[in-house]
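This report concerns only the one structure given below.
Note that one protein chain is taken out, while the other chains of the complex remain in position.
Here is chain A:
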Amino acid sequence: MKLFANLIRDLDSTNKTTAKVAALVDYFNKAPDADKVWAIAILSHRRPPRPVNTTIVRSWAAESANIPLWLFEESYHIVGDLAETIALVVPSSQNSCDKSLSHFIKEIIELKSLDDKEKKTYLVKNWKALAYYESFVFNKLITGSLRIGISQKLMTRSLSISTGLEEDVLAYRLMGNWDPGTTTFHNLIIEQRKSDYVSKPYPFYLAYGLEGKIDELGNVTDWNIEHKWDGIRAQIIVRNQEVFIWSRGEELVTDKYPEFHGMPGNIPDGTVLDGEILAFPNGVIGSFNDLQTRIGRKNISKNLLKKSPVILKVYDLLEWEGIDIRNLSLLKRREQLELLLKNPNVGKLPLYLSENKLLNSWEEVAKERSKSREHRSEGLMLKRKDSPYRVGRKKGDWWKWKVDPLSIDAVLTYAMRGHGRRTNLFTDYTFALWDKDRSELVTFAKAYSGLTDAEFRKVDSWIKKNTLERFGPVRSVTPKLVFEIAFEGVALSKRHKSGIATRFPRILKWRQDKKIEEANSLEDLKMMIPFLDSV
């Protein structure tokens, strides 16, 4: 545990990529193979199932720290991290622990089947036996994932240095559905088995936002121009008469979308599609809000399937007839893709080509972009026709050119302390708009980002001085501050008190020049909903 805890501490105590890579390489060079597999798993968010519910862990921690539960809870709200709070309040050991990470993981997996009394004994024993930072890491393994910011890029670079294998090869090996409990380091990294490939997705190619001017991209005909669909990026794999659906977060979501279960048989084995899952109510593309009803559900009722069906807007073909074709040009891949989608067997499936807009000038492209909201898209994707399908986020061949966000002036009404690097600062805000007769403020969105650190500090200190009421970690504040809130889209919603849902709300600007009387109303927001008259 000492070695792994030191790794986490090193990763956590630097912002420099080179230092992070050095720490990982050092770990991969020193740690036993079984630990390495678990370390890779944990740092790529594949943690063992949670063995005990956190409510009861909190009560045990309070008891071990000899403080009342309410005081533990208050401390937790301030620290902003449960694992850290426990490590801080329960007295830890001065000695570090040499027991291996995989040994701990084994115990934690077995813990799940023990009764509460045995669980408590195990936790309390370790809290007291581990040194502070080890205890923190131990608690992270018990309570949740380590959000420590190791991107796929960093991980593969470090492994590449440590093993001598190529980064792109490693990125592919680390994708998908491997089980750290049964995989060895050798099978995962050095020499993969054929059977491991069946469900394995390719690393997604990700685009950067457009920098500079559009006409600097050269000749418009060199580019494939599509709309940027606002759904869930997904890779659908058909191999061995089976279908696998992967989300961009490397989550296997096959079960959630039965619409695609008819693909094997109609699509040849050895096909991998890249596209966007979109809601498709009444035969037209829906809003992200429509899709939301599907995202969280594991069990899909017939009714829901009828009300909120989904489709895949397909934009790329990564594997064809069992061969990885990512190195072919986009033009070639799209040719093959279009052929595939024209096949009558495929016509029955909910697969739609993401059309290449044939435009003759950048002016026409800009015009198309301005119509994005009418198409239910977030803007345009510009992809160089002769580009291969790359690994991860790379500049140059793919650009996203989003429409400018919508925005509205709203009043700050509630605030909560942030987490992570915003621990102990009020940075999570709730905003309200005026109701119809402008007599009452109605909550419409929460936003966490968009202010500079200095602005957050100012607002934080204002909140502390202008608190009306406290509800646990949440404070209501005097309605006084006005912020311009930006968002990508807006739709009617039954799940929101205001009746309206906004997509990706964030703070655009602190409007210190505005009084709350000048803030917008819900009616103003409603006016921004596209197709409102058709609803």
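Operating definition for what follows: a residue touches a chain if its C-beta (ideal position, glycine included) is under 8 Å from a C-beta of that chain, and two chains touch if they have at least 3 such contacts; residues count from 1.
Note that contacts and distances are computed from a predicted model.
Which protein name, taken from UniProt, belongs to the chain you can't see among "Succinate dehydrogenase hydrophobic membrane anchor subunit", "Ligase-associated DNA damage response exonuclease", "Ion-translocating oxidoreductase complex subunit D" or "ABC transporter permease/substrate-binding protein"?
Record says "Ligase-associated DNA damage response exonuclease".
Of the residues listed, A:89, A:130 or A:171, which one is in contact with the missing chain?
Spelled out, the listed residue whose C-beta touches the missing chain is A:89.
Looking at the full complex, which residue from A:34, A:67, A:403 or A:529 touches the chain that isn't shown here?
From the options A:34, A:67, A:403 or A:529, the contact with the absent chain belongs to A:67.
From the list A:335, A:386 or A:453, pick the residue that touches the absent chain.
Checking each option in A:335, A:386 or A:453, the one touching the absent chain turns out to be A:453.
Can you tell me which of A:233, A:357, A:394 or A:419 touches the chain that was removed from the display?
A:419
List the chain A residues touching the unshown chain?
Residues of chain A in touch with the missing chain: 12-15, 65, 67-68, 70-72, 74-75, 78-81, 84-85, 88-89, 418-425, 453-454, 457.
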